[in-house]
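The structure under discussion appears below in the form of structure tokens.
A single protein chain has been removed from this complex, and every other one stays in its place.
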Amino acid sequence: MKILREANIMVLLLTFFSLALVPLTYERFYIYLMSLFMIYSIFSLSYNLLFGYAELLSFGHALFFASGAYTTALFTLNIFSDPLIGLIVSAFSSIPIALVVGLLTLRHTRIYFSILTLAFGMLAYALLVKWRDVTGGSDGLVGIPKGGVLIDITSPHLYYYFIFAFYCLVTISLYMLTKSKWGLLIRALGDNEDRLPFSGHSPMFVRLFTFTISGFVASISGSLYAILMGVVTPDIAYWTFSAEPLVMTLLGGSGYYLGPILGAFIFVILTTALARFAEYWQLILGIAVIAVILGFRGGIGGVIESFYKGRTRFRRDVYGNPESGRFN
Amino acid sequence: MEILRVEGLTKKFGDFKAVDNVSFSVKEYEILSIIGPNGAGKTTLVNLITKKLNPDSGRIFFYDKDITRLTARMINKLGISRTFQLVSPYRRLTVSENILVSALQFNTPRSELQEIMINLGLEKYKDVKVQNLSFGIQKLLELAMVLVQHPKLLILDEPAAGLLLHERRKIVDFLKGLENKITLIVIEHDMGVVFDLAKRIIVMDKGKIIADGPPEEIANNKTVREIYLGEA
Partner (left out) sequence: MIDQALLSQIAIGLYKGSFYWLLAAGLTLIFGVTRIVNFAHAAFFVLGGYLMYSFYVLTGSFLLSLITSLAATGLLGALTEITLIRRIYGVPSIYQLLLTFGVTLILNDSQKLVWGKFPKYIDVPGYLKGSIQIGAISYSYYSLLLVMLGFLIFLLLHLSINKTMWGLKVRAVWRDPSVAQTLGINPKKLYTMIFLIGTALAGLGGSLIVVLHPVGPGLGDHLIIYAFIVVVMAGLGNIVGAFVVSLLVGVLSSIFAWLIPEVDILLIYLIAALSLLVRTGGLFGER
């Protein structure tokens, strides 16, 4: 199986294996922590599709996370109480949102796009805060059910494997996307957008495509979050939350498919597990971000790669780093 | 059969007329070269035809169809491909990926992509990222990227510039092999290449066409010689 030789797949399978074992520890805290990790991984992977592959810096990605979370909450609380159906409904309802926001924002040049996404993200936040009747305002919505008509995932083991199933599904599908012709197009867009029309492609179409898929996956992570927490509040739409997948991606290395997952792991450990650090995680993250920009552009992924120089295949290069050796 | 007709094309940047009321037409399978001093408007003309820039006035016809209003992408898909003087590849992608991206919309079979890579000597670089390749190789890649699109009209912007002598010969020989299969417009400074390849030469200066004819006629044209006096 040629695909198994891919280092990415190997590492991914390793994560699958380790994650699958977690509930066997019977430690509620670890189960919760790893659930969060998987959710953030999905969120960051969706973000990196936009940022690392297409070179689109969005400050409004929380919009999709929140739309997934709130739609799931509203659906399961008011229409039909089942987490799986709720997730599916909200995932597909993110598509029209992505199309509308995408069509409006993607026409503009890079910096303006970034700032526009910031504005739209905050627009969503304002909507969630002000529309008390529907969204519960700043108090949010509570009592999001884990037990549903079709499936019941109330116990930690069950909801963990529910999240795990989506984690596996998303990480594999997105990987296959990046390896496909679509992935090639997205990378070409990020690399040299101006050439695209002369290669017979429409930059706007590729941008919109990427944006929509990215939003779709992000909303799945939001739904999972709502189900896990049982509660949603507007702060998941605030722009600082949009910055989190960005930081995770940078830390892990935006040039690598698995970078965001690595970054998500570091982030979750830093901010949740190490209580002493949790207080001042912004400081640590800030230093890490600066370190990445100034020196370690490839993030931690880049550091790891330099240890494996010459032995890896199909690693995307990162800015400023020279060719990493021979190819087999 | 007329493949391209340009009528009254004009492009101004502020007060500066980069392309000034240019009109000409090209027959199918012609090999035409556009020459002229730097700043004459040659590349701008190409940018107008391929819609990298929008003309201020004028019309462009492709097989008698008015393409003035079409986008760059539509024009590319209709059958007009162009290369860039200062190459513009997808730097962080590999050679084969660059070629693949260029060919995706044109349904070119994989075997042909292989063949073109081999013919241009790019096969051994196929998994190398373009940013790590020399300029000469990148120019060959530029050529490959347009050839795989099977264009009806191929516009090359200084395909030989920056190349070593043997690399130039390789390109010229290759282009000669395309005779009667493709219509070619070549912008060039290298007179050796021009006179070797072209059956018709258009000379531009200050945004206008000042001469248009077969190579011998152009070589003896008084105005042209004046303009080129002192140039290599």
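Note that the chains take the letters A and B in the order they are written out, and that residue 1 is the start of every chain.
Simple rule for what comes next: contacts are C-beta pairs under 8 Å (C-beta built on N, C-alpha and C of every residue); 3 or more make two chains touch, one makes a residue touch a chain.
Source: prediction; values computed, not measured.
In the full complex, the chain left out of view touches A. Screening A:Ile85, A:Met122 or A:Leu174 for touch with the missing chain picks out A:Met122. Residues 55, 57, 104, 108-112, 114-116, 118-120, 122-123, 126-127, 129-130, 238-240, 243, 246, 250, 279-283, 285-290, 293-294, 319 are the ones on chain A that touch the missing chain.
As a convention for this text, only the chains that are shown with their structure count from here on.
A straight line joining the Cα centres of chain A and chain B is 43 Å long.
Chain contact summary for the complex, chain B toward chain A: residues 50-52, 71-73, 76-77, 81-82, 88-93, 97, 100-102, 104-106, 127-129, 131-132, 145, 149. Chain A contributes residues 181, 184-185, 187-188, 191-192, 194-202, 316-317, 322-323, 327 to its touches with chain B in the complex.
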